[in-house]
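First comes the structure, then the notes that go with it.
Note that this complex is displayed minus one protein chain, with the remaining chains in position.
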Amino acid sequence: MTHKKRLLGWLADAALVLYFLFALFPIAWMVILSLKPADQLFSTYFSFTPTLGSYRTVLGDSEGIPFVRFFVNSLVVSVGAVALSLVVGLPAAYASARWRFKGSENLMFTLLSFRFAPELTVIIPLFVLYQKLGLFDTYVGMVWVLQLVTLPLVVWIMRSYFADLTPELEQAALLDGYSRKQAFFKVALPLVKPGIAAVSLLAFIFAWNNFVFPLILTSSSAQTVTVGALSFLGGDRPRYNLTAAAALVSVVPPLLLALTIQRYLVRGLSFGAVKS
Amino acid sequence: MSVALRDVHKRYGRTKALDGIELRVEEGEFFCLLGPSGAGKTTTLKTVAGLERPDRGSVEIGGRDVRDVEPYDRGVAMCFESYALYPHRSVYDNLASPLRSPRHRLPAAEARDRVGAIAELLGISALLDRPVGQLSNGQRQRVALGRVLVRPARAFLLDEPLSHLDAKLRQQMRAELKAIGAVRRTTTLYVTHDSVEALALGDRIGVIRQGRIVQTGTREDIWYRPHDTEVARAFGRPRINLLPGTVTGGGVFRSADGAVELPLAVPVPRGTEVLVGVRPRDVSLTGDMTGDGHRLAGSVYVTEVLGRSVEVTVRIGAQQLSLVAARSEAGGLRVDDPVRPAVRPESLLVFEADRPERPGRRIERR
C-alpha cells in the first residue's frame, strides 16, 4: 500500500514537472534565441556563443524601430490609464458597496459587460472618431480607450474589498465627529490599501499587455511595446533573435509585478467572484 | 438630554426592522432595551445616532427633531457591538480619535491627559501603545467603551457592550459600568439580549420584539406586571412556571387534567382559557414561610443544585412545576418523594392562553 502510494506520488510529481516544462520552455527558448548571434540562428539549437548583441540592437533603436520609445509609451499610457481608473473608480466602487441603488447596479453591469464585449465594437468607431478629434496616435486617446480594460477591473474588485469592510468602522468615525469625507479617507481607504495596490498592479499589467487598442489607434508616436515587438517579425529577412529580445524586454515589467501580487491575484482575475 | 423616538418605521427591502417604535429616555436616565437578536435593537440605536434614516416617524434629542442633523452633529457617542475599533491604529489612537476630530478637537496635550485619565479609569493604561489587533475581547470592549467616554456626549448609545465577554468578566464590568460618573450623569440607551443585565443596570427597561416596543417600565413593573407571557418568560432564571388550564366557577384555576387547582386573586370570567404563571422563587417547598399559601400535592421529578439553593421540579399530574428551595430544605429529597409545595394566590400571574399570532397578555387586577 505505502509502496503503491509513493509510486503514485512520484507519478503525480512527474506529471506536474511535465506541465511546467511545457509552460516554461517557451520562455527559456526565448532567452536562448535572444542570446544567439545572428549567424548561429539557423545552424544550431542549444549550443552557441551567447551575446547581448540583440538587446543592444533592440534597445539601441537601430533597424528603424524605436523600441525604447515604445517602452516609454507603454509605461505612460498604462500608468495614466490606471491612475484615471483609480481616481474615477474608487468613489464609484465605494458608493456601490455602501448604498444599493439603481444607478450603481446599472453602472456595475455595464462595466462588467465591457469586460466581455468584443473590443473592435468600440475601437472601429473610435478609429474614425479619433481621426476627427485629433486623438489618433496620442497618449490621451490611449488612456481613454484603455479605460475599457482598467475601469471595470478597478470598480469591480474594489467594490468587493469595500463590501468586505464593515460599515460600522466608518459609522464609528462619524460619531467620533468626522465628516463622511474624512471617514472615507481616514478609515475606509487605509484599510483597503492592499486591495488598491493589487488592483493597480493588475490593471497596469492588463493595460501593458493590451495589443488591439494600440494596433489600431496608434501608428508611431503613441505605439506600445506589444505592437512594437511584432514589428520585428516583419521585414524581408527574419530577425528572430531581435524579436526574441524585444519580446523578453516587453514581458519583464508585467512578470516582475505579477510575482509581487500573487496573493491577491485570484480575486483580481475573477473580478471579485472568487476570494482566496 | 432626553431621547425620544416617535412611531419610527424602517424597512430593509422586504424585512421590517422597526415597526412603529415609541420610546422616551429621560434626561440622565439609564434605559435598557431588551430583546432577542433581530428584534430591531441595533437599528433603533443607529436610528438615534443618525446612521440609519427612518422611513417614517421622528427622532428627538433634547426635545429637538434631528431628522436632518448629520451623525457627527448629533453629539451622541456610540459603542458598537462589533466594537468598530480602527484595526490599523493603536489603542491610544483609537481612544484619541474623537479628540482629533473637527467636532471635538482638543489641543494635543489636553487630549493626552484626557485619554490617560480614561485609560486609567478602565484599567487599560498599559495597553495604549498596542495595536488593536493584539487585544483580547475584554480589552477591546474596554477600548470601545473608552472611545465613547473620552469626549462629552449628550447621550450614550451602548450596543451589547458586554456580550462578547466571558461570564466572570461580564459580571465585573456590569458592576463597574454604572459606577462610572459620566455614565451615571449622562442619558444612556443600553441594548442587550440578557435579561439579568437589563434588570441589574436599567433605571427603566424597554422590551422590544419584532420591531415594536412591547412594554416599558421599571424592573418592578416588568417583574411583577409583565405585559404578556413572553415578557414573563424573558426575565428570571429558572424560568417562570406557566400552567395551562381553564377558570372554573368561583375564580378557581383548574389544569386540564384536574390535578392542579388554585384560587385566583384576579377576577376572570368562568370558562376562560388561561396560563397561570408563578415564579419558581415564589413557590415554597415546605409551606413554612407561606402559611396561608395554597398547597398542591405532587412528587419530585428532578433536582438540580444551584449553589446554595436547589431547583426542584415537581410533577403534579401532567404538569411540571419548578421551585427554588434552600439546600437545607431540599437536600434530602429523592426522585418520586411526595411533596406538598405551597403557592400564595397574590403571587400568581394570570395570562390569556397563547395564540399563534401573539403570546397571551396578562389579565390585570382591577
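Note that the chains are named A and B in the order they appear, and that numbering of residues resets to 1 at the start of each chain.
The criterion applied here is as follows: a residue touches a chain if its C-beta (ideal position, glycine included) is under 8 Å from a C-beta of that chain, and two chains touch if they have at least 3 such contacts.
We take it that contacts and distances are computed from a predicted model.
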| item | value |
| --- | --- |
| Record-based protein name (UniProt) of the chain missing from this complex, from "Heme exporter protein B", "Cytochrome C oxidase subunit III", "Branched-chain amino acid transport system ATP-binding protein" or "ABC transporter permease" | "ABC transporter permease" |
| Option from A:L7, A:I27 or A:L52 whose C-beta touches the chain left out | A:I27 |
| Contacting the left-out chain in the complete assembly, out of A:L7, A:V72 or A:A117 | A:A117 |
| Residue among A:A15, A:L52 or A:A197 touching the omitted chain | A:A15 |
| Those residues of chain A which, in the complete complex, touch the missing chain | 9, 12-13, 15-17, 19-20, 22-24, 26-27, 29-30, 33, 41-42, 45, 84, 87-89, 91-92, 94-96, 98-99, 101, 103-104, 107, 110-111, 113-114, 116-129, 144-145, 147-148, 151, 155, 180, 205, 208-212, 215-216, 226, 229-230, 233, 240, 243-244, 247, 250-251, 254-255, 257-259, 262, 265-266, 269-270, 273-276 |
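The rule we apply is simple: only the chains that are shown with their structure count from here on.
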| item | value |
| --- | --- |
| Of chain B, residues touching chain A in the complex | 46, 49-51, 70-72, 76-78, 80, 82, 84-88, 97-98, 101-104, 147, 151 |
| Residues of chain A defined as touching chain B within the complex | 166, 168-169, 171-180, 182, 187, 190-191 |
